[in-house]
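Every protein chain of the complex appears in place save one, which is left out.
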Amino acid sequence: MPPDLPTDVAVAPEVIAVVAGAPSRRTFGVGAWLAVGWLVLVIGLALLAPLLPIPKPSEIIDHGALRDAKPSLSHLLGGDDNSYDLFSRIVWGARNSLAVGFFAVAIGGTVGGFLGLIAGYYRGRIETLITAVLDIMLAFPALVLALALTTFLGHSLFYVSLALGIISTPILARITRANTLTWSQREFVTAARAQGAKNRRIIVREVLPNVVPAMASIALLAVAVVIVAEAGLSLLGAGLKVDVPSWGNIITFGRSGLTNGQAPHIVFSGSGAIFFTVLSLNYLGDVVRARFDVKEGALT
Amino acid sequence: MGALIGKKVVQLAAVLLVVTFFSFLLIHLLPGDPAATIIPLGTDAQRTQLRKDVGLDKPLVSQYTRWLGKFVRGDFGRYYRQFGGEPVRKRLSQALPVSLQLLVYAEVLALVIAIPLGILAAYRAGTWVDRFLSTGAFASLAIPDFVLALVLIFYLGVKLKWFPVLGYVHFGQSPTEHFKSMFLPAFSLALAQAAVYMRLLRSDMIATLQEDYILMARSQGLPTWRILLRHALRPSSFSLLTVAGISVGTLIGGAIVIEAIFTLPGVGLTIFQAISERQYIAVQACVAVIGCGYVVVNFVVDLLYTALDPRVRHAA
Partner (left out) sequence: MRNDAAAVGELLDPVGRSDFDGPLLDVRDLTTHFQTPRGIVRAVDGVSFTLEAGRTLGIVGESGSGKTVLSRSILGLSPRRQLVDPQGQILFEGRDLRPMDEHELREVRGRQISMIFQDPMTALNPVMKVGRQIMESLRVHFDMSKADARERAIDLLGQVGIPSPGVRVDEYPHQLSGGMRQRVMIAIALSCEPKLLIADEPTTALDVTVQAQILDLLGRLQSERNMAVVLISHDLEVVGGRADDIAVMYAGRIVEMGPAAELFKATRMPYTDALLRSVPNIEDPPHTRLLAIGGRPPDLVSPPPGCRFNPRCPRAGFRCGVQEPPLAPDDDNVHHIYRCWYPVGGPTGPEAEAAEARPRRVEH
């Protein structure tokens, strides 16, 4: 019999065209650098906030003269309805919004990552149990679960982060489990096992490093989701305490200026900060995912 | 097939139990004496009444069974106010239809936007049309629904005055005004969803268009639109349907915020007001109702999925 190759040349060009047609996020291009640039800027400003030559976030400027003021040279984003300097609010808000995003995903990543590794590596009953728990956590719409927790627990940075961490746990656990499953079946894991390595050592040394890219790409997206959720909670009065500057609180208290048409820039500043941050995080998440060829399926 | 549904029904019941139990537990997360927190300004008599209503003095499990028994009979507790307070059920029964309308409009709008664009992007994969649509979808995904809502309120509501910026008009009152009052909220919710659906449909459709049966249909001389709509759309829409089901959760979460922004008298606004008035019993009831509703929706989607794919239907 002549050798019968599975694919004929007829299909090849079309498939290639499809791949070529996908947005070229496989390379670390201009878009990725812009995203990194924005995140570095925001994180840098947030970290350096106390050192920056800007008014304190709760410093009433000129006895209320800055109330709803339009952006100007001396006050880059103008003032808000409390006559606070809006740029300062955004920078200090970044501190809190990003902190919530980071802590929540750190919680979700640790707990979810642990559960996912255990479930994916050991399989069997423990996997069934963990999967069931995750399914239950996903049985609530995420924001409803978060608002229920903050409403009944409290509105401190810790509780808000905890609530949002809990909702990001199943997402991170699922992707970790899926990737652990595939990596655990690779030859080098079998080889390590054959050499008598302990399971814990195999998980930490052999499996985890390979699962990290997948977790990282989803974690970036999860930070974005959490930042948006924080703002959503604020709008419902279930987020950080009202006097704490956060992007969500800026939007919440800028709403009156928007609906009366007098000071839409307050809402737009907060929204812009969220939009560009989320866009950057999503973009980088995609870049990481494309780079490491992460299988999707866990995040929707 | 029957056994499959039976198994799913058992799962459904189990998840509903857990969801209600969690909702029930919320009240015990409150710091200190729940009765004191729920009615901070109330009299001792009111607190005693509350303890009796909720059964706070009983063991946890019997509290739960009591609460669940009332919940399934539609007794969701009541508002605690200085002078009386209406049952939560009354508010919810008025609010639920509004929320359901919003969800259905948003979902329909998202699909109406996503399906044609997804088909177009897949059919024109790799061209500038596809790149334009995909980039647009990617950007839409980064716009939170409430941000979109606020931007639309400002430009289309405040500036151009095309739409009312808040309030709800009953359909029976004036259908046009009803849709006008619902358009911005529904669209705000729909855009990001549409982006998700479009991307999903695009990639599934591209895969489907590589299939031999599409080539077969083309070789039979069928018109392109007929191939796309009748031959390619259905096999490409399974993950779309699944995700549409899963994303009802996102929509519900979004709808709560959107209702609060547009003051649409739905469950979201009810929750929002209950949170700001510290009506914990009402918040608890809303959480339980939303949780159960979501679980049931997912169950139905699961069944629909089975109905849509004959291979699954005949498997069991």
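Should a chain be cited, it is by its letter among A and B, assigned in written order, with residues numbered from 1 in that chain.
To be clear about the criterion, a residue touches a chain if its C-beta (ideal position, glycine included) is under 8 Å from a C-beta of that chain, and two chains touch if they have at least 3 such contacts.
The structure presented is a predicted model; accordingly, all values stated were derived computationally and were not measured.
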Looking at B:Glu211, B:Glu277 or B:Asp302, which residue reaches the missing chain? B:Glu211
Given B:Asp75, B:Glu177, B:Glu277 or B:Asp309, the one touching the chain that is not displayed: B:Asp309
Could you list which residues of subunit B touch the chain missing from the display? 126, 211-213, 215-224, 226, 230-231, 234-235, 308-311, 314
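Please note the rule applied: only the chains that are shown with their structure count from here on.
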With centres defined as the mean C-alpha position, give me the subunit A-subunit B separation in Å. 22
The answer for subunit A against subunit B in the complex is residues 11, 14-15, 17-18, 20-21, 23, 135-136, 138-144, 147-149, 151-154, 224, 228-229, 231-232, 235-238, 251, 255, 258-261, 264, 267-268, 271, 274-275, 278-279, 282-283, 300
Residues of subunit B touching subunit A in the complex: 15, 18-19, 22-23, 26-27, 29-31, 125-127, 130-131, 134-135, 138-139, 141-144, 146-147, 150-151, 153-154, 157-159, 165-166, 196, 206, 210, 243, 246-250, 252-254, 256-257, 260-261, 271-272, 275-276, 280, 283-284, 287, 290-291, 294-295, 298
